[in-house]
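One protein chain is absent from this view; the other protein chains keep their places.
Chain lettering (A and B) follows the sequence in which the chains are written, and residue indices restart at 1 in each chain.
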Amino acid sequence: MSISNPLPLALVPGDSFIHNVSPGPKMILVVGYVILAFSTQNIIILYSMAAIAFIFAIWAGILKTFLKGLLILLPIGSSLLALQILAPAVEKPWTAAAELGPVTLYIDGLYYGFVLLGRIFASLAIALVMLMTTHPSDMFTTFTKLRVPYTLNFMQAMTLQLIPVFQREVGIILSAQKSRGMKGSGFSAVLPSFIPVFVGAIERVQQLSISLESRGFGSTGHKTSYRKVKGKWSDTAIAVCSIVIMATLAVMSITRGSWNLSDQITFSANFVLGLFLLVAGTFLTIVTVTIAFMFRK
Amino acid sequence: MADEHFNAADADAPAILVEQAHYTYANGNVVALSGVDLRVEKGEIIGIIGQNGSGKTTLTKLFNGLLKPSSGTVVINGVNTATQSVQQMAQHIGYVFQNPNHQLFARTVDDELRFGPRNIGMSEDEIDQRVAEAVEFFGLHSVIDEHPYRVSFPIRKLVGIASIVTMRPSIIIFDEPSTGQDHDTTKVINNLMSGLREQGTTVVCVSHDMPLLADVVERVIVMKDTKIIADASPRDVFADAALMQRTNLMAPQVTEIALQTTVPIGGTIALTPAELADDIANRLKPRAKTGS
Partner (left out) sequence: MSKPIIQFDDVSFSYAGTDSFALQSVSLEIREGEYVAILGLNGAGKTTLGLCVNGIVPTMLGGNLTGKVTVGGLDVSEYPVRELAKLVGIVFDNPEFQMSQMSAAEEVALGLEHAGVPHEAMHEIVSDSLAMVGLAGFETRSPLGLSGGQQQRLAIAAVLAMKPRILIMDEPTSNLDPIGKQEVFDMAAKLNGEQGMTVIVIEHEVEVMARYADRVIVMDGGRVVMNGTPQEIFSRVDELAALKLRVPEAVALAKQLEARGAWKGDFPVRTETAVDRVNAMLKA
């Protein structure tokens, strides 16, 4: 029986320009994105980075799966912004925007909230583009070239592969429990069902490690690779351009205080109130739906 | 609404009634069942055979409501599964999964045997009695306080079966009860089947193990490419060489021998060595007499 991968983490096959860029430059781009995102507090740069990742996603024709992957931002983003409005991560005194029953909403933390969100948004977006356009084996080969320890690299590759398998196992186990009349109420009822998942995982790993060992996994000598990653001049160009542009932006962001736009950008009290209602509502909806889904009959 | 359907459960209804059931997996357009009709009376013991992917598992999952038909109806003891949750169906029907590791999770074998009965609201006294019976029958005395994962695989498989049997459902589905078993534990399963027959439990046994089926079932459903293509006694199914070939199945060795020896000269289609031995010995006797 074939296994479909409902998780938006795996390769979306394609033959676009983005797909054909070697894993090396893509990894440089991802690492560069993360470094730049966490160096700058300039929301224009941050959201432009995210926008560029979106353009890549559209170019590669993976927009649908890409957006699915970004859904994870909804709970993270909404809780993050709500938190910054309720309890800003900046020095007091804070400026109140509105009173909402017992809670006070503040304006001051919001810029920083958008910066944090932008950092996560940009990094996640580019990482998804890379994961969805790079064959895992090519990534594996490149990591090996970069001298990432073989075992570590192998574990990372395996984990990605096993996710759909474990999802299927969880499904079977839950149906076995339901067939025995399990009442799905409270985590305490559901949690024990995961014992079989863990036991299954351990047995699988043991069996696999014996199987791999029997195929020379432990060998210390020179290892070769079935897949070859071909370097192209365009790859070098992309790598060099990414490094130069992102390094410049990072250095400028750190050295020039004026690039931090927190003083220039202010939010109106009404905007803060409206945004809070929106994000708090979103967050609560997600939590409710998730719980309802977990305990549905 | 659901209660009305429960009331509809009556003594005269067949155990399993499937009418024009189709099933298509949601995540694609994979058709797993197309137009299946099946009626199983209370107390019948049936086997379902067919290659992997023929639709066997999908069909049995329709029985206990784990899957609901995309179209058509599945009625169990007079109850339409469409209106019931799997947990509600557990009152009627027990499902023994192929891999006990998918099923067991309690801290001890004892807890494991009690889990199902508790879920369906059986009284503690009754549970005690059923667990004691199961321990006796499956020979689990020595492991009763062990963790289910500390016992050997064949015993674990028996625990998985026992954990359903203690629920005393009127219908039990077995998915490959004899895989990974040695001869010893397979015997326990054979005995279980005859015990269930005496109790009047309806049994559905999905298996590739032809000798097991030859021993215990009265009726074999053959599936191929999402359809039921034959529904007959094990004798008739095993004797149908074309059918066996088409489904890539193999009759028990003794049946093969009978088909090439006694059957062409009017013998019965033997399912067990003893049966064929009787037939052959009877054919030799009269001649021995005339010879003397």
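The criterion applied here is as follows: a residue touches a chain if its C-beta (ideal position, glycine included) is under 8 Å from a C-beta of that chain, and two chains touch if they have at least 3 such contacts.
Everything numeric here is computed off the predicted structure, so don't read it as measured data.
> Out of all the chains shown, which come into contact with the hidden one?
A, B
> Tell me which of B:Gly47, B:Pro234 or B:Pro252 is the one touching the absent chain.
Candidates B:Gly47, B:Pro234 or B:Pro252; residue touching the omitted chain: B:Pro252.
> Which is it among A:Leu83, A:Met158 or A:Val199 that touches the chain not included here?
Among A:Leu83, A:Met158 or A:Val199, only A:Met158 touches the chain that is not shown.
> From the list A:Ser219, A:Ser234, A:Thr248 or A:Thr266, pick the residue that touches the absent chain.
Candidates A:Ser219, A:Ser234, A:Thr248 or A:Thr266; residue touching the omitted chain: A:Ser219.
> Quickly run down the residues of subunit B that touch the omitted chain.
That gives, for subunit B, the contact residues 51-53, 152-154, 179-184, 208, 211, 248-250, 252-254, 256-257, 260-262, 265, 273-274, 276-278, 280-281, 283-284.
> Can you name the residues of subunit A that touch the chain not displayed here?
On the side of subunit A, residues 2-3, 135-137, 154, 158, 161, 164-165, 203-204, 207-219, 221-228 touch the unshown chain.
One rule holds for everything that comes next: only the chains that are shown with their structure count from here on.
> I'd like to verify one number: the distance from the centre of subunit A to the centre of subunit B, where each centre is the average of its C-alpha atoms, in whole angstrom.
Each chain reduced to its C-alpha mean, subunit A and subunit B end up 46 Å apart.
> Under the touch definition given earlier, write down the residues of subunit A that touch subunit B in their complex.
1, 4, 6, 169, 172-173, 175-184, 192-193, 195-196, 199-200, 203, 297
> Where on subunit B is subunit A touching in the complex?
Where subunit B meets subunit A, its residues are 27-28, 52-53, 61, 64, 66, 85-87, 89-91, 94-95, 97, 101-106, 115-116, 119-120, 149, 163-164, 167.
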